Every structure is written in C-alpha cells, then in structure tokens.
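A short write-up of the structure that comes next.
Excluded from the complex is one protein chain; the other protein chains are retained at their positions.
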Amino acid sequence: MNAPPASEGDRIFTPTNHVACMLRFEAALARAEARAGIIPNEAATAIAESCRVDLFDVAALERDALRAGTLAIPLVQQLVARVPPDARPYIHWGATSQDAIDTALVLQMREGIARLVDDLVAIGESLAALADAHRKTVMPGRTLLQQAVPITFGLKAARWLSSVARLVVTLRRLRHESLVLQFGGAAGTLAALGEHGSSVARFLAAELELELPDLPWHAERDRPASVVVALGVGAGVIAKIARDLVLLAQTEVAEVVEAFEPGKGTSSAMPQKRNPVEAVNAIASASLAIGVVPVMLSAMSQEHERGVGGWQVEWTAIPDAFRHTMRAARHLRSAVGSLDVRVDRMRANLHEASGALMAESVAAVLTAHVGRPEAMRLTSALVERALRERVTLQEAARGDAQVSRLLTPSELERAVDAASYLGASDEMIDGALRSWRDVRQAGTG
Amino acid sequence: MNAPPASEGDRIFTPTNHVACMLRFEAALARAEARAGIIPNEAATAIAESCRVDLFDVAALERDALRAGTLAIPLVQQLVARVPPDARPYIHWGATSQDAIDTALVLQMREGIARLVDDLVAIGESLAALADAHRKTVMPGRTLLQQAVPITFGLKAARWLSSVARLVVTLRRLRHESLVLQFGGAAGTLAALGEHGSSVARFLAAELELELPDLPWHAERDRPASVVVALGVGAGVIAKIARDLVLLAQTEVAEVVEAFEPGKGTSSAMPQKRNPVEAVNAIASASLAIGVVPVMLSAMSQEHERGVGGWQVEWTAIPDAFRHTMRAARHLRSAVGSLDVRVDRMRANLHEASGALMAESVAAVLTAHVGRPEAMRLTSALVERALRERVTLQEAARGDAQVSRLLTPSELERAVDAASYLGASDEMIDGALRSWRDVRQAGTG
Amino acid sequence: MNAPPASEGDRIFTPTNHVACMLRFEAALARAEARAGIIPNEAATAIAESCRVDLFDVAALERDALRAGTLAIPLVQQLVARVPPDARPYIHWGATSQDAIDTALVLQMREGIARLVDDLVAIGESLAALADAHRKTVMPGRTLLQQAVPITFGLKAARWLSSVARLVVTLRRLRHESLVLQFGGAAGTLAALGEHGSSVARFLAAELELELPDLPWHAERDRPASVVVALGVGAGVIAKIARDLVLLAQTEVAEVVEAFEPGKGTSSAMPQKRNPVEAVNAIASASLAIGVVPVMLSAMSQEHERGVGGWQVEWTAIPDAFRHTMRAARHLRSAVGSLDVRVDRMRANLHEASGALMAESVAAVLTAHVGRPEAMRLTSALVERALRERVTLQEAARGDAQVSRLLTPSELERAVDAASYLGASDEMIDGALRSWRDVRQAGTG
Partner (left out) sequence: MNAPPASEGDRIFTPTNHVACMLRFEAALARAEARAGIIPNEAATAIAESCRVDLFDVAALERDALRAGTLAIPLVQQLVARVPPDARPYIHWGATSQDAIDTALVLQMREGIARLVDDLVAIGESLAALADAHRKTVMPGRTLLQQAVPITFGLKAARWLSSVARLVVTLRRLRHESLVLQFGGAAGTLAALGEHGSSVARFLAAELELELPDLPWHAERDRPASVVVALGVGAGVIAKIARDLVLLAQTEVAEVVEAFEPGKGTSSAMPQKRNPVEAVNAIASASLAIGVVPVMLSAMSQEHERGVGGWQVEWTAIPDAFRHTMRAARHLRSAVGSLDVRVDRMRANLHEASGALMAESVAAVLTAHVGRPEAMRLTSALVERALRERVTLQEAARGDAQVSRLLTPSELERAVDAASYLGASDEMIDGALRSWRDVRQAGTG
C-alpha cells in the first residue's frame, strides 16, 4: 500500500499528471484544428481517444526525454504509434514541444493554486475563530523576543489572518492573470498553420478554458515566475505563523501547543516531549519553497525564442515550488486547526520579570502628573528595583514614596493591569475579520 | 565633484534620504496628533520645523544605531535636543521605532517604484517603435541557440514589449496595494494613545497620503516582500532582453549592436571591440537584484511582534533590491534607446547552415503532395545533402529528382522564402502594441 | 520496466537507500554496544539480522514520519516488531533519532561524492585529451562574446580542465574532513550510556569506517553545509563548461557540437536541428543544484541542541543537491566524451569581421616602429577601414600607405597570423596537464 500524498501538491505535480495534462493539450489541439477545418474530424476524435495517460509508460518517456531534450518528443512518438495511420499526420500539428509542456504546467498550476487556496481558506477560518474567541485573552507582546507590552491572543491571530487573507487574494488573481495558453509553434509565429494560426489558438484556448495571450511566451517567463514568487511570499507568510507557534510552544513559554495526539511529536526516550511537529514541518517545507524562487528568477533570462537551460529548470522548479508550499500550508492547516491555547499560562507569563512589561503603561500614567522625562526616570527606577529585589512592578511602586504620593492604589492597580492597556486591539481585530469576510465572499461568488 | 548617481535608485535609497523620510513621519505624526487634539498645536509646529534632514548628522546616527538597535532611537534623541523643551515630550508620541522606519521605507519605495516605472515606460516606448518599424524585418528565430524558423525583429521586440507592459501594470498596482502606513506603537496595539489610536492613525495616513491598513504589520512582511519579489521578476524581464541583446551582438551574429559612442565599450588594446556595455551592466545589476529576493523571503518569518534579524535584514535588502533593479532598468533604457539594427546582417544570417531554417516550410509544402511522413523524410534528406555538399537548401532541392517533380521552381522559391513563412507574426505584433497603448493610457489617466 | 536512474545520484539518494543506511547505523550501533559489553552479543546479532531494508515498508515509514517528526521513530518501532522480544530493549540504545538520520546521510554523501568524483575524473580525462590534441588548433578567443585575440581550443580545454581538477581535490578532501559520525544521544551528552558513551562512540565509528569527531554536531551544521557548498561550486564549474559548449554550438559559430546520435537533440518539425541536449541538461541541473545552497546555508542556524525546521530542511536539500549536481556531471561527461570539434570552422571564424581580432597583434608590431600611441591610432584606422570597406585587416593594411612603408609584406603576413600570436598558451596547457596528472595519481594512491 502506498502512502497517501502529504498534500494535494504531491498528487498534482507528478510526472504522470504532467503527461496527462500534456495529453489534454494534444487532444484539445486536435479538436481545435478540426473546428478550424484544417484537420478531419475523424482524426481529431481518434487522437483525442488515445490521449489517456494510462496508455503511456511514463517512466520510459522520462528516460527518453533526457536524450530527446523534451518530454514532448517521445510522447508524440508514442502517441503516433497509438492512433490509426490516417490520423497520425495530424497529431501535434503546428505545435512545438514547448506549447504542450508549458500548457500542461499551466493546467497543473491552475489546479495547484485552487487546492492551495482551499487550505489557506481553512487556515483563515481557524484563525478568524481564534481572533474572535481570544479578543480578550491577554498575553505578553514580544519584540526582539523580549516582553514589551501586553497584547491579546486574538490580536495575534488577527494579524496572522490578515496576511493569509492577502495571500488568498493574490493567488486568485494570479490564477486568472498568469495562467494563460501557450501556443506558438516552432519559433512563436504559428507559421506552420498558415493563415489559420490565430483561429486555432482561439479555439484551443476555449477548449482548455484558458485565457489567450497576445503573444506566445516561450522565452518571456514573467508569468510563471510571478506564480512562483507568490508561492514564495506565501511560504514566508506560513513560516512566520509556524515560527510563532514553535516559539509559543517552548517549554518555558508554553502558551500555545499543538493538540496532543498519540504518536505525534513524541519521543521514545523522553516521554515529556510534545514536539510541535506540524509547525516544524511547515517551517521546513516553507524554507524549501523559498529556495526555489531565486532558481526560477535566475532562469528567466531565456535565450531568444527558447532557452538553453532556463526553461528546462522550470520543469523541476515549478513542481518543487508547489509541492513544498502546499505541504507547508497543509501542515499549518493541521496545526492551527487544533491548537491548545493555554490562557492561564499566558496570564502567568505576564508576571515574568516582575511584570515589567507594564512599564510603558505606568510611565504613561505618571506622565500626566510629572511630565514625560520625570515619568520615564521614575519608571526606570521602579523597573530596576523590581528586578533587583525580585518583587513585582506594582510592589516596587508601592514601596516608592514619590510614586505612592502621585498614584492612588487603584490608579496603580489599573496602571499595571494588562487588560486595561490594549489600545485599539479590538478595532483592529474587527477590521481583520471584516476583510476576511470579504475574501471569503469573493471566493464563493 | 561627486559622480552623478547611476540611477534614481542611487539617490532615493541613501541613508540620508531614509532619515529624511523618517523625519517626514515624525513631523506628520506630530501634526496628526495635534489634529486629534492630544498634543498642542505649538508643539506640533515646533517638532515639524526641526524635522529637516540637513540639521542631522546621518553618519553619527548610523553609528549610534548599531548600538541602540535601530536608527529611530538616536534620531529621536537628536530630534529632542533640537526642539524647545516644551515640545519635547510630544516627539514620537505613541509610536515605536519600527513605525518610523517602516513608514520611511514605504515612502522611499513609493518614489522608487514611480521612477522605475518611468524608465520602464521609456523602454516600452523604444520597443514599441522597434516592433512597429521592424514588423517586416526577417531574421532567424532561434531555439536552444540553433536557428529554427524565421521570425521578424518586430516580433522579437513585441515579445520583449509585452513582458515590460505586464511589469508596469504589476508595479503600479503594488504601489497602491502594498505601500501602506505602518503605525502600531510598542507591540502593535497603539495602547500608549489610549482611545485616540485609531483617529491618530487615520490622520497620519492622510498626512502622508498613504493607505491605512486594518492592522499594523510589524512582523507580517508580505507587503514589502511582494514589492521585492516584483522587482525580482522585473529584473528577470530586464535580464532576458539584455541577454538577447548580448547574443545578437556577438561577432558571429552581429544583428543588433549598441550604438557606437566614443569611449563606450571599447578596449584600449583591441580597437575592433564594441562591447555591449549597457546590456552587460543590465545583466549584472539584474542578477544582483534577484539575489536579494530569497534574502527578503527568508527574512519573513519574523518572531512575534517584532523580529530578531529578519526585520533588520530588510534595511539593507530593500534598498539593495531597488538600487540594483533601477540600475538594470536604466542600463536597458540606454541600450534599447539607441540600437543599431543591422537588417542586412539579419537577412544574411538566414543563409547560415545552408538556409536550413526553412526546412519546416519546405516540409509543409511537400506534405500537401506526399503526406507528412514522406515529406519529413524527403526534407531531412535535403537538409543533410545541403549541409554535406555545402549548397543551399534550395539548390539541394533543385538537385533532387523527386522534389523537382513535386514542386515547380516558383513553389520551391516560395517555400524557401523566409518572408513568406511568418504565420501570425503581424497580428501578434498588433496585439502587443494595442496592449501597450492601454498601459500607456492607464498611466496618464 | 523502470527507467534507469539518470545518474548514480538518483540511486543513492532515494528514501529506500536512506532507510538502508539508517539500518546500517542501527546494526553497527548494536555491534558496538556488544563490543563495549553493555548489551548481549545475541541481542546485537538479532538486531543486525533484522536491519535489512527489504523487510521494511519505506512508503509507510515516510507517511508515519510526518506525524512522528522523524523517520527514526517509526523505523525503530518497526524494527522492534521484527526482533525477538529479548533483543528489543537493546535497539537504538542510547541513540537519538538524529544520530541515525545524520549518520545515514553521511554514508549516502560518502558514496555520492565517490561516484561524483568518478564522473569528474572521466570528464577530466576527456578534457586532458582535448587539451593535448588541440594545443595548436587556433580559434577566436572571445571576451564579452566579442572576438578578442586568438587562442587555441587546447587552451580552452586546459582551462576547463584546471577547474575540474580543483573540484576533484576539494571533494576528496571533504569526504574525509566533513563526513564524520553523528552520535550524541538525546541532547548530545550520551548520558544514557553512562560512562560507556565514549567507547561506544569509538567502536561505532570503527564499524562504519567514519571519523569520530570531538563532539556531536546535531545543531552545528558546517560539515554538511561545506559539502553542499562544494557541490554548488562544482555545479558552477560544470555550468561554465556546458555554457561554453552551447555557445560554441550556435548555428552561426558551429565550432564544437555534440556528436550526432539518432534521436538525440533532434526536432520532429525541424530536421536541421542538432540541439546541444547534454549541455543544456547540464546547465539546467547545475542551476537546480546551486539553488539548494542558500537553502542549506539559511538552515544552519539550528536552535539549541536540535533545530525546528533547519535540520528537517536538510532531509530534502542534501539529496537534491547531490542528485542535481550528479546529473549535471553525468550530462557533461556525455557531452565532452564525444564532441565533434570543427577545426575548419574555428579557422574560418577567425576571419569574421575582417579578421579584426588580430588588431592587437598588428598594433604590437607597429609599436616597435612608431611607438604605442601612433601604433594604436594607425591600427584603429585600419580596423575601421576594413570593417567599412568589407576587406580583411591585412588588405586594409596593404592599402594604407604609411603601414605599407613600415611593415614588409611578410612582416604583415606574420602580424595577422593567428597561429603566431598565441603567447604562453603551450606552457599553460602543459601546466594544466601536469596538475591533472597529480590529481589522477592522488586518486589511485
């Protein structure tokens, strides 16, 4: 029994599915040419009937492709052998290898983006639920990995959410803008089709439900490059969330951990371990996805009407970019789908380091009384004393004669209350949730 | 006397202009807070008056920034020292270092994109003119650096043009979508501004004519990353055109060369040299720009509310990405603005290797007479014979009894005439020119 | 029937061979622990007997590894199920997952380097033969793709050779320096083995014929990173040679082409095509290999005693780096093993552009008569005239009154003779061949 694919990307970007998509191109081309009246209908039907990937030996095609230079050459040869002699001359008529290969990759990318967006939408739904549920769950905000001022876990989730929302918008747009038909013949002029080139191109695009570009793009690769860089940005978005999860799961922080499942992230030797496996896998896959981006960009300077190396790089780079990004998304989806949010631990961590993350708040209150410079000086002294004497900031304040004179106990109480120092967090969460609803609705429209 | 900058990017992305943009942020913040009624108007005026970069020692700021951790800390300190004591407490009120630094970079990026688009539009204009002027200029189309079938130089220019057009569209969109205000305070809650956070943010965005996002994005970096990856794709577009120019300028090809100017691309030792300097510089700068992309993407996984390293990377990476891409565009603009298109050499090169690039055309004509398999066999034999006997394909055909029977001399003449085998080139050029006009008009609207 | 692997790398770096190497580690560990007297000999024997990869379901292991976090956890579980109950407690004793996985990768890398060196030595042999055979074969030297001064094809081959020689030396050294045992237990202290840690480590290293490092290197990854960067440099060396081959094979240059084989690099539609398929494949694979390098380097900052993502990246990155580099080498080996060197075409190309590549030579001769400034001026005028009037440099010189006075016809003849203007080429070739012999001998010693 074979293992199930780690994500849909591992199914879509296989050699077998690539050949299947090339065969879709060849079948659609034959039908388009029949419709244009330049090949017989019977030939088109016969060709289309043989364009079934299960009839082909994909491993043999790959081996032969290394010698031939492209997968299309042995594929067309095998296809010729499978159709009746009368139809043979009409196979691949007027097309070049790259027309079939690029269009097949476009079809794969179209499906890949759709499935990736599915996972991102699921992630977004989980994050939106967390943002709403935890809008009052106070925790330390951390800058440079130092506690800074309080935030809520809902705000953190809303910020993650907003980046996922933007990613979904970008990917949907690319699906329409960048995934267009490739069809130009030997050097992009469609010369072999005489005056029929444009109409065949139009019919072919319609058959495959792809946009028809002004020009072939055999050596102008900004479109596939734009898709891959968007995956790279997406991998970066995923990696950021996953890294936060890993940091929150540290033994000494322990605010959010991946939900326990038997056999998941455990260690045979160390039974206490609860490794954040999904987040770690997401980080690793995201790094691999990012690694593809410069390869793809460097490959863009393809020579003249077809490149010597750059185009060939894409055959590996594009599938790699999708597989890795889609795996990253799948792992993140698993992680955020069942988080164990430890609200008590978040609250407890606010008291680390004497609760000094309330210093900005205390200084703000004091400023109203003594002006900012003196308020800063006083607060610094309080923080220093609290850390030195291992008391809370509040206790240090109570122990300071000047501060005690300036602030009543209830004013002080409020000044060190994290829940009272959250600024515009709530509005921000609302904004993120509103934008997410728009993204959701655009997807179903 | 200092050298003029190699491109506008070398002016916009200097430390001095970065500080100037940070000061614009601080001035706008003070005005926004005065408008929100939380600081006195006089303080705002006093602060804004001191926000002039010529009053600051930028080199000293940079040195102090290394210790402080950010440029904003010493800048605010110096600014404090420059304003009257009464106004001092209101400087940088409620903001965090990253608010000033990120917004400054956004302002720089906004200008950078505008100037880059200027150069790209100029490139597009040159290419559009070439596409139109050379729509009948026949030359060899080349795949894998082998002559394939004929194309026109106009078609080649049109394909270059279409990728430049898409790039301009993308950059213009990013200018609006990705370049938004950064404003969140210490950990993104705007807590120090109490209930005034949202209104100050709104006024501040208006002051700087920037969009106001739902949330701060201190550690969610998809927006600047999207800009940098677009520059990377742009660099790839530029590199492709530049590489074609370098290949066309080879001594043995010599179809298009950069216009001669005294002292440009010459060699003191080898007076015959006419190095394609602009294209070479464009390639080099483009490679450097692409190199920034993975650095930027890897830096996206910024920890919690502010990162340890990733954010700091951007301070170098973003300016580098712009400088290199803008230099690449500037060099390409120079190159395509004054090309020496050698029409005669293009025509002569069609006859390299016995003029075998017309083989597909000959095969097509023969197919009508003897079917495709036999036509392919016959044509292959003609090509082989022409190469072996060092005669033209036409001569080989004339010398072949079977082919002579099948084709009249005038049919053969036409079959080997490159100008008759250009397919849909003209329509394609029209399409590219039409799309370019749309891009041009969108820019002026 | 399955396709044969495209290179040995596609055999060595499979999941199956990875599991096989992990099992070698587990078997060797059991034997080492028996030798150290801490587990029974019978247990070691029983364990070792079950460490056969054909007994395991590799696909299931991979699936389970995604949940468990590492491949070692399900592997040890399956292994436990396969050995007699008495021996079970002794499996994987004192080791951590990473010990098994890293050491397995080290064993794979050791074999990978050996096979890669085999291909590089074969490439070197071909290049050495070309360097020697063509030491007098004159051709244009080209800088910035412009003809500069003459060289020999032997010199070009010698320069390629010298970089291959340095690569072989580097790879051999890394095989010894960087491929060492990984063994540290849960957090690198070998604590579970009590006082036996060091002796077990020593015996284990001996079993696997690996060097024993001072310390485990679970999170200090400079050793595997050094291997991958060396592959990256190797890919660059290969790409340079392959790119030269592609450029030399251009229709308009045609000096060196890959030997013709039926079905190789041909086009069904364009029978004249002889695409440089091996070189193109080498370039593509080399680009993919280089793409892995920054992924590997970015992954080096692995947290504390085991990383969250960086280590996991290596599981894909290291195999990718080897597979791509080894494919590149294999393709280059095929290319250089059967080149068609067209000496006549090299000679003919010396006369492109009026034979102006002899200008430096002419200037040098004139310098002896009129000093350098005047010689340069005269030569420039000759070049300009030759190009304008489409005559050879020699003819232009003959037609110039002043030059004719300065140089006798035989002096001029010699000044424009490429074969007389080769400087130290011969000594250089000798140097490269001598160094190559040293490399060869070091390998057999």
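General remarks:
Labels A, B and C are assigned to the chains in the order they are written; within every chain, residues are numbered from 1.
In this section, contacts are C-beta pairs under 8 Å (C-beta built on N, C-alpha and C of every residue); 3 or more make two chains touch, one makes a residue touch a chain.
The structure displayed is predicted, hence computed values, not measured ones.
Partner chains of the missing chain, restricted to those shown and counted over the full complex, are A, B, C. Of the listed residues C:Leu193, C:Ile318, C:Val403 or C:Val416, the one in contact with the hidden chain in the full complex is C:Leu193. Although one chain is not drawn, the whole complex shows that of A:Glu26, A:Asp64, A:Asp99 or A:Glu360 it is A:Glu360 that touches it.
Shown as candidates are B:Ala59, B:Ala259 or B:Ala442; the residue that touches the absent chain is B:Ala59. Per the touch definition above, the residue from C:Ala225, C:Ala356 or C:Ala396 contacting the chain not shown is C:Ala225.
When the whole complex is considered, the residue among C:Arg159, C:Lys273 or C:Arg333 that touches the unshown chain is C:Arg159. In the full complex, subunit A contacts the hidden chain through residues 140, 142-149, 246-247, 249-254, 267-276, 280, 294, 298, 349, 352-354, 356-357, 359-360, 363, 376, 379-380, 383-384, 387. Those residues of subunit C that touch the chain absent from the view are 69, 88-89, 96, 141-145, 148-151, 155-156, 158-160, 162-163, 166-167, 170, 185-194, 197-198, 201, 213-223, 225-226, 229-230, 232-233, 235-237, 239-240, 242-244, 247, 283, 286-287, 290-291, 293-294, 297-298, 300-308, 360-361, 364, 367, 371-373, 421-425, 427-428, 431-432, 434-435. For subunit B, the residues touching the chain absent from view are 1-4, 6, 57, 59-60, 62-64, 66-69, 73, 76-77, 92, 96-97, 186, 192, 239, 242-243, 246, 261, 263-270, 275-277, 279-281, 283-284, 287-288, 290-292, 294-295, 298-299, 308-310, 312-313, 315-317.
Convention: only the chains that are shown with their structure count from here on.
Separating the centre of subunit B from that of subunit C, both taken as means of CA atoms, is a distance of 32 Å. Residue positions of subunit C touching 2 or more other chains: 246, 267-270, 275-276, 280, 294, 298.
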